[in-house]
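Just one protein chain is left out here, and the rest sit where they should.
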Amino acid sequence: MKTLRFPWVVLALAAVAVITVAPTASRAADGEYVIQAGTVVTIDGDILTEGGSVFVSGGRIEDVQPGYVNPWGATVQKHETAWLMPGLVEAHSQGGLWRGTNERAPDTPFVSVLDGLDPLNDYFTDLLRDGVTTVFVVPGDQTLLGGQGMVIKPVGRTAEEMIVRRDAGLKIALAPRRGTSRMAQLAELRRALTLARGAEALEVTSDPDDPARSARQVAMSALLEGRLPAVMTCVAPVDVVNAFAIMDEFGLTGFIRLGSKSRRALPLLAERGVPCILPDDIEPLETDAETGKSERRYLAAECKAAGVPVVIQANEASGYGMRSLWYQAAVAVSQGLTRAEALRAVSLAPARVLGVEDRVGSITKGKDANLVLWSGDPLDPASHVDLAWIEGDAVYDRTKDRKLVRLLDGVAGSRPAEGR
Amino acid sequence: MNATERGARRRPSSHRRVRIAAAVVAAALVATPIVVRADDPADAADLVVRVGQLHTGDGKVLRDAVIVIEDGRFVSVTEGGAVPKGSAARVFANAVACPGFVDAVTQIGLDGGAAESPEALTPDVRAADAFDVRHRDLKPTVRAGTTSIGLLPAPVNVASGASAAAVLRADGSAEVLLRRGPPVFAFQPPALDNARVPSTAAGARAMLEAAFAGRAWTTSGEGSIPVRPAALEMLAAMKRGPSIVYADGPENARIAVQTLRAQGLSPTLVGLRSAWKDVARVADLRVPCIVVGLDPSDPIGLLEMPGKLAAAGVDVSFATGAPARSPRSLRLSVALAVANGFPTAQAVPAVTSRAAVALGVGDQVGRVAEGRRADLLILDGEPWELRSRVLLSLAGGRIVRDAAAEAEASK
Amino acid sequence: MRRLALGLAVCVAAVSALALPADRVDARPQNNGQQRNNGQQNDGQRAKAELTFVGVTIVDGLGGAGTSGTVSIEGGRIRMRTGGGRRVDVEGAYLAPGFIEANGRTGYVSNAAEVTREMTANVDVADLVDTRSSEFREAAFEGCTTVVMVPGTENLVGGLTQAYHAWGPDERAFPIEGAPKDLTVTMGNSPSRQTVRNFPPRRPRVPPSTSIYARRPTTRMGVVWMLRQSFLAAKGVQPPPDDADLTHYREVLDGKRQLRIQARALQDLNGAMRLADEAGFDFVAEGAEEGYMLRSELGKRGLTVIAGPLPSVTSGSGPDATETALRNARILRDAGCRVVLTAGVGGGRWLREQGMFATRYGFSRDEALAALTSIPADLCGLKDRGRITEGAAADVVLWSGHPMLPTSRILLVVVDGHVVLDRTAPG
Partner (left out) sequence: MFRLRLTVALFVLALALVGGGRADAAEPEGGLVALIGGEVRIGDGQVLSGATVILRDGRVEAVGKDVAVPPGARRVDCAGKIITPGLIDADSALGMSPADLSAKVPGADARAADAFDPWDARLRTALRQGVTTLHLGANREHLIGGVAAVVSTGSPGSAAIDADGALVINVSTRRSAAGLGGAARVALVRSTFISVDYGQVQRERWRRDLAEYEVKRFGASPLMEEELLLPPELLARMRLWTPTARAAWRVAAFKSMGRAKKYTKPKKPATPPKAPREDPSTDVIASTLPAPEAVLSDDGPKTSPKPKGAKARKAKPAKTRSKAERRTFFRAELAADVDGALGAVRDFRLEGVIVGGQGLRDRVQALGKANVAVVVSYVGDTAWSHSSPAARREEGLGAALADAGLRPALGTGATGVARFLRLHAAREVGEGMDPQDALAAITLWAAEAAGVADETGSIAVGKRGDVVVWSGDPLDAATRAERVFVAGQEVDLERD
């Protein structure tokens, strides 16, 4: 009888997820309020430990003051024991893409995640539970020119509502996809880019909005002119070297997502100043094929030592630990980064790489009001997210999260989680 | 129908093979473990050789040695001795001589199948029964300097069968020297496989310990496997003596050695191609090791393993594992090991006396000493250096390669 | 004074020998590449370290809050006083007992069990373990100093367990002498879903096969039937199925050997309790993902539960199609069970993460540390390990912060008196 119950359970979970999102998305009455918390972590300023007040108006952060003050005369929400953090930024993810992350054809620069996003996917509510308010969703790595990714916020009923930055990056895979070799992959990439550059030169009208231009030409001309950054995924250090060669040969701009074996390329990245994102496993075990010796490498520490700004992403494949950005930041602290550097590596640094640092990444005047209230120090596993706001709207409230009750206490425990 | 008949009833692919198979079956039926030594068709010429340096095969090096060969055997080996009167001595002043190489682990000539796969315990199968004495690979083998080969059943069963030793003749044919050599066991895939019994080294240990005590290994629950009583008797009868066991990694080697030593069999480890990750563990076992099929594309850890084992005091020898690797690659494997730290002093014994001892024919081949078969290699440099050219090579007292004669012939 | 002068003289001589002439002609030794062996061979008996930890916060692994003090290690034993040997003085450091993985399931040579039989009681897991596997080193480098290896779940009766020191001075895990060996049983889907066909080889692998050569238990009913048959035969009530070796079953019945049963789903837990009452043996439950549904019965029995690794935090479903609860361990502990945490197939390296996430779902930091140290030690019969008390075994780890915080870094790991990892040395 056991197997019959399983589908019923999934339906219940999906229903609960919908209810959680809907009611809290309504806009606060007059759009102006003050949030006061025991500790406010601004990321680009210092940490306000004896209380701080953040004045939000019209979806933006108007002002940040130390202490429990309210010069602006707006309604106040006070949380003495809580920590107020900016929403974290997930630098690279394929979450929420429905039915696959890559087209079978390798050369599809015109494809966009806008058409593949499933706004009601559980992935987005899980992000809120982990304090993440901005995520860069991009096609997968089994491709040549994989398609365009977007920086989105994890709330919204349609994909258009979720957009933060639309043309945020075109996925280019330097490492060979399954079934080909590095030689073939690079040759095909050079051919595609040379063809695009030739077609670009043939273009009589370089007006991008001309409907006559094909979607491929729109994407490729944006890439070649630097308007659309290239998201280059590299697995081995030699891929990073080839990425530099391609960037020089075709004048591309963009950033590199490193694979777990590309540690040795960090000095090259430091020297060239190309922004890069660390792989999802920041403590890989490297085995030397010749001598059989295996050694654990600590990538966050090595990235800091090489002088490259540290940007950390979550690891969706892991069951619990590494799938949360706050846990990855804590592991980075255990590797030797300071707490400030680790928190910056999951908020302001990724925002800078994705080109949205003017809107998200820290509690600073003029930025979007993406705020998250934690019950304690976010790097301590015992603390959790109580409230979250995106662009001023309250989007998550732990006391109304019915799916969390099921997860914590299982089927038999129907009563809400006591206390916590 | 016992194993020997089953072994002999092969598909005769050509007329010649049928005749040989019949002869082999006849010899087996006599079932007396006498050593069949047929004489060479032509009578062996007498020969006296004087060389600047002679590696005797057991590690000693003689200067200015005189070797007298009569009737295919070494009659006298003296250092700095005089050439006996009335015989034409061939003098190689600054040459180096060593015994003919012994390739301990091969399946050359076992084209009819090197293992009976359905059962895990087939100790009564003999490799010699399937050996084709005129196989086409034997000619290049003897021309490459290998004069004796060990025939081991493939490692497909935990108790794979009885090994055999054969000596090669100058004309590229062979002659079985020892028909029923040390028993061969296997504690590595494909003997350990999930699709058959046993699947792990632990199962192999349990099965063999039960068999040595004369009973089939069963535990509670269904699915126990019928084991032939003949196999159980033969395994129970094995009390002392040498044995050969295939093992790939250090853990399987440890379990294999413990199991066989408990029964009083002194094992020789064979294969060890993934033991390089824990050389110290293998050296602890204090058993002779035969490294099979060293190849220049192996990881450096494996190529340095013979050197580390030798440093830890283990008797290391080499084998090609033909036909998986070329039978001509024995001397090249030694050169590879020397290039990666194997001591040159042990290079010659590693492919002569030690290999012969492991096959149980240490008293007949593998050394240049009185009474031994006249297998001799004379080169213009050290035997383990690939630069050295063969000046003269003898198998059973008959000339296989003679550089001087070949030079005249080609002019 | 004389000895001091002599010592000084020796140092000066040593230093001068080392001082290199200014314009040295570089005469490299003859055979720099000749012999690169990795140090001489020795087993665990090398001389044990002598250390003194000064001004550390001691979390003793028995559930008590941290107390500052000085601890020293001599001859493989802990002394709660200042001893001789090297002083380790790191500001703000914590000293905790090494974690104990009571249910180690990684680091096998190839298979985790002898799959050609359903019930292999006399197979010892020591023959299946690859002590050189990097899984053990990685476990030691994440604070887990003892791993109790368990046979695989492919068999109904896997065999005997074996406790190991996670890593040693000679780059290998080495067994703990005298540690008791438990018998392991697996209920649920795993043993009856094996696609292995005994023989003859090259049989079709589609389960369940009606062939007589197929593995016997193909349903949960079959699983319990075979267990009942063996235990009652050991008890003498029924004739033994063909001359099987029932010694270990009798030891369990006589209480001389501990029995572990992996039971995850509700009906497996009930089946195990029913069998225990029928045949009259005690057992330790492993997994128990749906234990929270039977909290009162399990609590009444005072059962020891090795709570399976935490399920995914998003799906709410676990192995064997169980419906999991993230606070399952807390609920069972409140109900009166003795709860031990394990990382299972994740391996000793992820054991600390289980403890950290237990603090997220109902445990305090020190309770979580106890569930990783002293409680599993008592369960596995290693009474002198998993705690920092006078005379306890020297399995200790020095941390930069509380071990249950992910921001803490390991500074020093001592396994059975040997220093295995040392990041305190300068440079």
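For clarity, chains are labelled A, B and C in written order, and residue numbers in each chain start from 1.
The definition used in the following text is that a residue touches a chain if its C-beta (ideal position, glycine included) is under 8 Å from a C-beta of that chain, and two chains touch if they have at least 3 such contacts.
What you are looking at is a predicted structure, and each value in this text was computed from that prediction instead of being measured.
Asker: Kindly state which of the options B:K85, B:R387 or B:K411 is in contact with the chain not pictured.
Answerer: Checking each option in B:K85, B:R387 or B:K411, the one touching the absent chain turns out to be B:R387.
Asker: With the full complex in mind, choose from B:A283, B:A335, B:L376 or B:A395 the residue touching the hidden chain.
Answerer: B:A335
Asker: Touching the left-out chain: which of B:E175, B:D193, B:D295 or B:D402?
Answerer: Looking across B:E175, B:D193, B:D295 or B:D402, the contact with the absent chain belongs to B:D295.
Asker: Mind listing the subunit B residues that contact the chain we can't see here?
Answerer: Within subunit B, the residues touching the omitted chain are 295-300, 322-329, 332, 334-336, 338-339, 344, 382, 384-389.
Asker: Mind pulling the subunit A residues that touch the left-out chain?
Answerer: So the residues of subunit A touching the unseen chain are 176, 179-184, 186-188, 190-191, 194-195, 198, 201-202, 204, 236-238, 241-242, 244-245, 248-249, 264, 267-268, 271-272, 288-291, 293.
The criterion applied here is as follows: only the chains that are shown with their structure count from here on.
Asker: Please classify the inter-chain touch graph. Allowed labels: line, ring, star, complete, other.
Answerer: Its topology is that of a complete graph.
Asker: Is the number of contacting C-beta pairs greater for A-C or for A-B?
Answerer: The greater number of contacts lies at A-C.
Asker: Roughly how far is subunit B from subunit C, going centre to centre by Cα mean, in whole Å?
Answerer: Each chain reduced to its C-alpha mean, subunit B and subunit C end up 44 Å apart.
Asker: Per the centroid of Cα atoms for each chain, what is the distance between subunit A and subunit B, given in Å?
Answerer: Subunit A and subunit B have C-alpha centres separated by 63 Å.
Asker: So which stretches of subunit B touch two or more other chains?
Answerer: In subunit B, the residues touching two or more other chains are 277.
Asker: What residues on subunit B touch subunit C, complex-wise?
Answerer: 117-118, 189, 192-203, 205-206, 218-225, 249-252, 255, 277-278, 280-281, 283-284, 304, 307-308, 311-312, 341
Asker: Flag every residue of subunit A that touches subunit C in the complex, lowest number first.
Answerer: Interface residues on the subunit A side: 2-3, 5-6, 9, 13, 122, 126, 285, 287, 294, 296, 319-321, 323, 327, 330-331, 333-336, 339, 379-382, 384, 406-413, 417.
Asker: Which subunit B residues qualify as touching subunit A in the complex?
Answerer: Result: residues 276-277, 299-301 of subunit B touch subunit A.
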